[in-house]
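For this view, one protein chain was removed and the others were kept in their places.
As written, the chains take the letters A, B and C, and residue 1 is the first residue of each chain.
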Amino acid sequence: MTTSVSPPDTVPKERTAGHRMPFWVNQRLGLLVLVIALSVLFGVVRPAFLDQRLVLFPLLRDVATLTVVALAQMAALSVGHMNLAVGRMAAFGAMFAGIGYDKLHLPMQAGLLLCLAAGAAIGAVTGWLIARTGVSSFVVTLATDFALLGLVSLMYSALTEDAAFTTRPAGVDALRSYSLADICAGPVCGSPAVPQLAQFTVLAMLGLGFLYGGTRVGRELLLTGANPAAAELSGIPTGRRVLLAHTLSGLLAALAGFMAAAGTGTFRASIGDDFMLPSFLGAVLGGTLLTGGVVSVLGTLLGTALVGVIRKGLDLLGVGLESLNIYLGCILLLALSADRIRTVVSYRKVVRST
Amino acid sequence: MSAVLLECHDLVKVFPGVRALDGVGLRLTAGSVHALLGENGAGKSTLIKVLTGVHSPDGGTLTWCGEPVRLRSPLEAARTGIGVVHQERNLIPGFSVAENITLQKPPARRGLVDHAAMTEPAVACLTELGVDLDPARPVRELSVAQQQLVEIAKALHTESRVLLLDEPTASLSPEETDRLFGVVRRLAGRGACVVFVSHKLEEVFALCDTVTVLRDGRSVLASAPLAGHSHDDIVSLMVGRAHTAAGMRPRTVDRSAKPVLELDGVATAGGHRDISLAVRPGEIVGLYGLVGAGRSELVKAVLGLDRVTAGEVRVHGSPARIRSPRQALHEFGIGYVTENRKEEGVFLEQPIVRNITVTVWRRLARALGFVPAGEERAVAQDLVDRLGIRITGLGQHAGELSGGNQQKVSLAKWLAADTRLLVIDEPTVGVDVRTKRAFHELIWDLAHDGLPILLISSDLAEMVTLADRIVVMTGHRVRGEVDNDRDYDRMSGRIIRLIHDRDEVRS
Amino acid sequence: MSTMLDQQGRAAAVLRRFSRTTTAMLLLVVVAGAVALEVASSGSFFEGSSVRVFLQYLATPILIGLAQMVALCVGQLNLAVGALGGFTACLTGVLMADHGVPAVVAVGAGLVTATAVGLVTGLAIVATRINGFIVTLATMTILLGAQYRLVGTRTVDGYSATLRDLGSAAPLDIPLVFVTAIGAAVLLGAVMYRTVAGRRLLAAGGNPLAARLSGISTDRQIVAAHTLSGLLVGVAAVTATASLPGVNRSVGGDWLLPSFAAPIIGGVALTGGSIAVFGTVLAAFVTRLIDAARAQFSLDPSWVNLLIGLVVLGTVAGGHLHQTRLARTTAPSPQPGGAR
Partner (left out) sequence: YRNAPAPATGQAPTAGRAGAGADLADGSKTKVALVPGGAHPYFQPWKTAGAAAKKAYGLGDVTFDETAEWDQQKQNNLLSTLAARGYNAFGVFGVSPTDINTTFGDLTSQGFPVASLGSCPAGNTDEADFCLSTDVELAAYKAAKAAIEAMGGKGTLVHLTGNNVDANTQLRIKGVARAVKESGGKVRLLQTVTDIDTDLQTAQKAVSDLMAAKGGQITGIVATAYNPAVAAADAVRSSGSKAKVVAIDDDAKILSGIRQGTVTATVVQNPAGQAEIGVWALALLQTKQCAMRDPGVKVDSGSFVVTKANVTGYDQARQAKTRQLKTEFADKYLACG
């Protein structure tokens, strides 16, 4: 391809140079500021908020789990789909871990692998159906949700006495209650606020960050979400990308199921019951588009953290159930409106400086 | 001197990182046809959007019949008497043709829509344009060109005193264009002012009386009579320097070479019958036909998007079953530049760098599929420079580009792909004169270097400039083939005859 | 002669096209399901009382499905359907039971409140430009709190006997609440297909930019859609209040997913611009048939869920494959690209 088109010299240099928007117009930054501001506010009003062991540790453990849930949703959203079965896929995965520990007496790592494999498999089946039939992901994952809801209950009823697998192999308890304070390099130990369970979240975030930010497949996932017709015509195997997105979603959901089970104690059917709304909330707050094509791994963490911090702060203030949800909704709206104003103002600034 | 309808001074419109309008003046008088010219990204569409209340200006004044006005919304502009056809098609996909045409002012009684009363004005507008379309058909089923015509009919329906047409002819064939010109002249005769944006200067000179030329958001020629200017003057004004058309390197095609792509008696589920054609290395084969002739559909069927029901497709001599564009690209090296850039060509909400490099990630990828961002940007930047795409940064979203620049982006992706056969569908729709020239040189040089090219275009001049052979299609059938001798008049005569022979046969 | 043939041909074509739609498939499922149940219950399924019970519980799914559909048609989601419904039902109940407000006034207040909440939600979305998903999620949270604050954990039941009688009244074994729901569906259909306001909603959903360029304010349509959605939720809440043994904080807790399921199974796209009133009603019928089957065959809910899931997955896949096969043999040029 040797062609000779003279570069047009009428394009002024300053027009093509440089970035479009300065860094501070970034939505993620707004979220980070919100999270920090609210933490400081709660910390001032209730100094106990900064109690590392009793407040920050459980808060972070919760955020760690829900972030993985939201990442699972994000994977589906990246191709413009939804996964309404996140919670049930989590239960499905956790069930396999439970079976692994209870019936097969596997060590912790092997059970975790089994759990992830089960999640990925069910995600793949869902994705395959969607890609093959072209039916809306909403309908298919809703049906998967029902199927799993039934299957998981049946399996627990058949295999267990109390509808839960109570065997816990060595290491699970450590995962639940150990923090970085239990990891020492000589005399220096980590912070007791950071749970070891968060290692999975960090791994998942790094993996997805690399996938979506650095690789061909990640880019193709996003373009599939942005415009499936154009993606297909650009030579992207959209069907396979849809399959992959749902497989990832299932895998992450199963990981979240494992984390939730390790965090509370046993592998039971009700794991993931309340995953659906937080999964969307975290991802969408973080800047992932419901219509596909745009994801944010870090934003997902921040979005989840924002909700976690507000809730924790209200708990610490001793707000009762009569007011808790009202405050929660209002603070969320106010915080986001404030951030919205920031975005508009900064946008205006950029326009003015042009 | 007839009345001044709409006038603007010193209009300024700023987007982050770009001053799209930077002090534009314009005066529109009743009864005239006004040309608005400029290169891609000069600010024509932005000006039209400011004049119709889509964008609010950041500076400048606007007067309507001598009175200052502020147009805060498209509705206000329409009420004032300004009608518009935007550059991008903007129809409601699920609504019928008739309903789309009457969308602005649906016939209604007491809040109830009268579906029956829609048909008549819609049909009237369509017939004025000489289009025969079922008014009850949903527009999502129409081809690009048909949608464009509906869009124009919609503007006619509003009966405005100022009608702004932003590249209405971009995807029309000469027939439709002529009929549109008739309509425009009639409107001007009735005392309206029509603003006409086009990159086809022949059309501009055939139609317009006055002209405004924009360059980098400034008017370099404001509301002057067109008669005093020559073709080259105008181009020089647009480009900002003397414009010289360089000749193209002579190119010969080895007719004895084995065809890279061969269709032999192909029929498709879409209704094509008995299509045969061949493209050889280094050859540009044109596929010409009127709107709706089925050219785009044929190519899509060959690429596996529709079913080939009979006949044989051969690539490099061996029969090929292509099931998807992906397979076409990766197994057979066939690239397809689609005509429908907004829906199928570019990813509007994605950065330009991704839009361009989507076809080359496979090549750039390292271990674990890692694509180095630097290399990716280098590939994109190279093409941006080569095609002169006007952007504020590689991270800018493609949707924020001017129409012509979007077209360049959608072509750039296939130039990056290094294909062994390129199918190009309407490559220069909405591309400015200079860049069109550059495109032509580019395509020419690609062929010169041995790449076989199948070119679909409704622009006959383009066909005559580029193609070695022109295959003429109407009604999903090949009507004949002419060898191009690069003489426009002779060629157009022969082609038109081929097309009309079939009409006679049918009637 | 030829015109008659022509007409027949056209009718056949219309019929053929209809047979390929989601609506036709749902209709088939409903009829087949009802017949199967009739056979299984050895003839008691079509008896008056069974029909009454069957229809009685269709009102809510139809109404909330329509409420969601209105939001979907402008490309919005309304996550607050259940919370708003529950709140409104509790408000109506509490007004009557604790404050002695007459039933008519309380019902009116309920409808107005629900509509007003919808309006405020719409305005908030437009004013803040925050994603409608997040805004309705926030309103959902707030309303859940408000509902709890209203009734706490008790069940409020000391309210108007007339309202209750109306709620369970079923002249000719057709419950009034069902008639209300069908009435709402018919009205909504008329509004969406026949009125300028309805067409505007659809236009704004189908292509917001194009609508804006044609002088339709998309902002206003978003507000209108949420308001209308709120009104429909209000109607659902009032019918629920009338037919429930009492209202408590659990009312509305199970509405969210069914509200999405009905329109989407009925053929409405999540991306906006399309509606399917009849499809939504039929989808509600289908889900109701499953309830009836569960009672008829004494099925364990786990098995029911499993079967529903598998059957839906199966039919969805099968139906689609069938459609594509049909399309391949007859229709031209399917659009390329992926599933949404």
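The working rule: a contact is a pair of C-beta atoms (placed from the backbone, for glycine too) under 8 Å apart; a residue touches a chain by one contact, two chains touch by 3 or more.
The model shown is predicted, which means the values in this text are computed figures rather than measured ones.
Asks: What are the shown chains in contact with the chain that isn't displayed?
Replies: A, C
Asks: Which one touches the absent chain: C:60, C:113, C:160 or C:229?
Replies: Answer from the full complex: C:60 touches the omitted chain.
Asks: Would you mind spotting which of C:38, C:219 or C:291 touches the chain that isn't drawn?
Replies: C:291
Asks: Can you tell me which of C:247, C:261, C:286 or C:317 touches the chain that was removed from the display?
Replies: Checking the options C:247, C:261, C:286 or C:317, the one contacting the hidden chain is C:247.
Asks: Could you pull out which residues of chain A are in touch with the chain that's been left out?
Replies: The missing chain touches chain A at positions 46, 48, 51, 54-55, 57-59, 62, 65, 152-153, 156-157, 161-164, 166, 176-177, 260, 263-266, 268-270, 273-274, 312, 315-316, 318-321, 324.
Asks: I need the residue numbers on chain C that touch the omitted chain, in ascending order.
Replies: 41, 44, 49-50, 53-54, 56-57, 60, 148, 152-155, 157, 168, 240, 244-254, 291-292, 294-296, 298, 300-302
Basically, only the chains that are shown with their structure count from here on.
Asks: Between B-C and A-B, which chain pair is linked by more C-beta pairs in contact?
Replies: A-B
Asks: Where the centres are mean C-alpha positions, what is the separation of chain A from chain B, in Å?
Replies: 42
Asks: So which stretches of chain C touch two or more other chains?
Replies: Counting only residues that touch two or more other chains, chain C contributes 336.
Asks: At least two other chains touched by the same residue of chain A: list those residues.
Replies: In chain A, 227, 229-233 touch at least two other chains.
Asks: Please give the residue numbers of chain B that touch chain C in the complex, ascending.
Replies: Contact set of chain B toward chain C: 52, 54, 73-75, 78, 84, 86, 90-95, 99, 103-104, 106, 108, 111-113, 154, 269-271, 297, 300-301, 305-307, 325, 344.
Asks: In their shared complex, at which residues does chain C touch chain A?
Replies: 77, 79, 124, 128-131, 133-135, 137-142, 144-146, 148-149, 152, 257, 260-261, 264-265, 269-271, 300-310, 312-313, 316-317, 320-321, 324, 335-340
Asks: Within the complex, which stretch of chain B touches chain A?
Replies: Its residues touching chain A are 14-19, 39, 58, 215-216, 239-241, 324-326, 328-330, 336, 338, 343-350, 354, 358-359, 361-362, 364-365, 368-371, 373, 384-388, 390-393, 395-396, 413, 415, 417-418, 434-435, 438, 441-442, 445-446, 449.
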